[in-house]
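A protein chain is absent from this complex, but the other protein chains hold their places.
Just so it is clear, A and B label the chains in written order, and each chain counts residues from 1 on its own.
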Amino acid sequence: MSARAEGTAAALPPIAIPRRRRRIRGSSIAVFVFLTMVALFVAIPLYVVVVTSFKPIEEITLGEIFNLPVRWTIQPWMKAWNELCTGLACDGIKQGFFNSVAILFPSLVLSIAISSVTGYALALWNVRWANGFLFVLFICAFVPFQIIMIPLIIIVASLGIFGTVWAIALVHAVLSMPLLTLIFRNFYKDIPRELINAAIMDSGSFWRIFREIVLPMSGNIMVVVLILMITTVWNDYLVGLTFGGISAKPMTVILANSVITSRGEAIYNVNMAAALLTAVPPLVVYFALGRFFVQGITSGAIKG
Amino acid sequence: MALRWSWAAPRIALVPALAITLVGFAGSIGWTIFQSFTQSRRFPDYVIDPARWLSQYERLFANETWWTALQNLLVLAIGSALAIVFGFILAALVEREKFGEGVFRTILLYPLAVSLIVTGLVWRWIFNPSLGVEAFLRANGFPDASFNWLAAPETAMYGIILASIWHGLGFYMALMLAGLKSINTEIWSAARLDGVGVMRLYVEIIVPMMKFTFLTCAILLSLGVVKAYDIVVAMTNGGPGTSTWTPAYFAINAYSTRSNIGFASAAAVIMLLITLAIFLPLVVITAWQARRSEQVRG
Partner (left out) sequence: MPDVRFEHIVKRFGTLSVLEDLNLTVADGEFLVLLGPSGCGKTTLLNLLAGLLDVTGGRITIGERDVTELDPSQRGLAMVFQSYALYPTKTVEGNLRFGLAAQKLDRAEIDRRVAWAAQLLQLERMMSRKPSQLSGGQRQRVAIGRALVKHAGVLLFDEPLSNLDAKLRTEMRLEIKKLHQALHQTIVYVTHDQIEAMTMATRIAVMDQGVIQQIGTPDEIYERPANLFVARFIGSPAINTFDATLAIEGDRVLARHAPTGIAIDLTRHAFGRRPEAGAPVVIGLRPEHFAVDGAVREDDAVRLSLPVRYSERTGSDATAFLEAGDQLVAIRIEPSLMPSLRIGEAMNASFPGEKLSVFDARSGLRM
């Protein structure tokens, strides 16, 4: 009844004719080679730093930068953590690590709290001048830091917190507010207005709707923003340098000071270990949450 | 009429953001612009001398290092633009061949998680003449190899460009991949049925379709270049001499080393103007597109 055997096909034996179509084209091989070379270009610096940080200094002076350590040692890592010198003090990079952690958490809380609420208000509540304000934020997100640096120093100094981790966290919150607000707003504006209208009808207040309806829907965007902020704050150098004074320097500043500006004899393996220690936290975030990471880094970029 | 809470609450919630915008951004920018017209040195001066209100700018543009910085800005922008070109090529290859996209993207994007300070340090190590790649090449059959770019004023910027490309390549590839994936798959099928050659397809169809992605990339790259500071500090700290200074480096230096608020402000204002000049086309194009889409609808 069905058309399984129809026309001339019926004359052929009813078995499938096997096909081998997996032709590997020459161009595919060329592309593969090219991509591999690019991947090597990107991967090799990390490899070089890792092997250097595990080599004793005698092996480094041989100049074979790509060789694996003959004798593996974690001595450089210990020294970087405990004894790295900046100027005259040799307290290691550990103080910088603790400072960076102390900066990171208030920065995250402050910036996400302000930006998410602002984004929510602008996206879902009828604020007449919302579009104008968004445009201003869009410009603010991209102005160079130097144009507001000096007044911010004066403001922070007058608040009496200059040279503390709080100053750095506050400035991070200010600097990141425009971009994060735009990201939150773009996410929240896709929440159907009917949902909010229904919630208002059910006598929900502004804050209650935020807490009970909007926040629970924000899981994804929170992860994205967290990754973006952790990377930004941890990797920042300029804000930490400008507002950290002497006692609140983040890890990047201590690293840069000890390696770049100090005049002593360079201890390369210790320097590389210190650089790795500084790079590890965001790298861990990256390798653990790669998919969100890409989204986080690009979401700030494309939408707007 | 009584003040309704549902009217007031969202506006109260906006107060912190408004305060930041007004004080942290608008006010601060205004203050800096004002200062650039004064004779402020270590401490801010609040008087503009009508006869000398442009003197900071005159000094700035009479400064040879400032011109070096502007020139470096251009060199860095053009050089880093290679990251966009390569990013597109890589995205196109990865998208086409379909293999190893995940692995390849993971490898290419990790530099983005690394701070520019660490990036600069790492490359400084690779460029190290006696222990880095140059030494390796010379020891392994290339006695004339020269990779000591950072030591010479003529080549130091290329070193910074190389490190910048290394850092940003994955980012631009990710943006380009997103752009390529947003293209209707039936377009590719139609082109295959038409027997359109690969080059022709990309040049005549795909690249024009992605012009907005390219524009976004170009603007982000330019803005990044204007802000280039960390990478310069980490790789060369402006040297040799002042050969790798950028406007961002110049402005910070004018404040922190020369303690000259008026001078630093003038440099920062020029940076702002450059940023706005980069931004303007985006705003114009966005507005133009919005108007055109309205016309089509209407």
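Simple rule for what comes next: a contact is a pair of C-beta atoms (placed from the backbone, for glycine too) under 8 Å apart; a residue touches a chain by one contact, two chains touch by 3 or more.
Keep in mind the model is a prediction, meaning the values are calculated, not measured.
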Residue among B:Ile205, B:Leu223 or B:Leu282 that touches the chain left out of view: B:Ile205
Which residue of B:Arg11, B:Arg52, B:Arg192 or B:Arg258 touches the chain not shown here: B:Arg192
Footprint left on chain B by the chain that the document does not show: 184, 186-187, 189-190, 192-197, 200, 204-205, 208-209, 296
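As a convention for this text, only the chains that are shown with their structure count from here on.
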Chain A-chain B separation of Cα centroids, rounded to whole Å: 16
Footprint of chain A on chain B - complex, ascending: 5-6, 9-11, 13-14, 16-18, 20-21, 23-29, 31-32, 35, 44, 86, 90, 93-94, 96-97, 99-100, 104-118, 121-123, 125-126, 128, 130-133, 135-136, 139, 166, 169-171, 174-175, 178, 216, 220, 223, 226-227, 229-230, 233-234, 237, 248, 251-252, 255-256, 261, 264-265, 267-269, 271-272, 275, 279
Residues of chain A touching chain B in the complex: 28, 31-32, 34-35, 38-39, 41-43, 45-46, 48-49, 52, 60-61, 63-66, 114-115, 117-118, 120-122, 125, 127, 133, 136-137, 139-140, 142-152, 154-155, 173-174, 177-178, 181, 200, 205-207, 231, 234-238, 242, 252, 255-256, 259-261, 268, 271-272, 275-276, 278-279, 282-283, 285-287, 290, 293-294, 297-298, 301-302
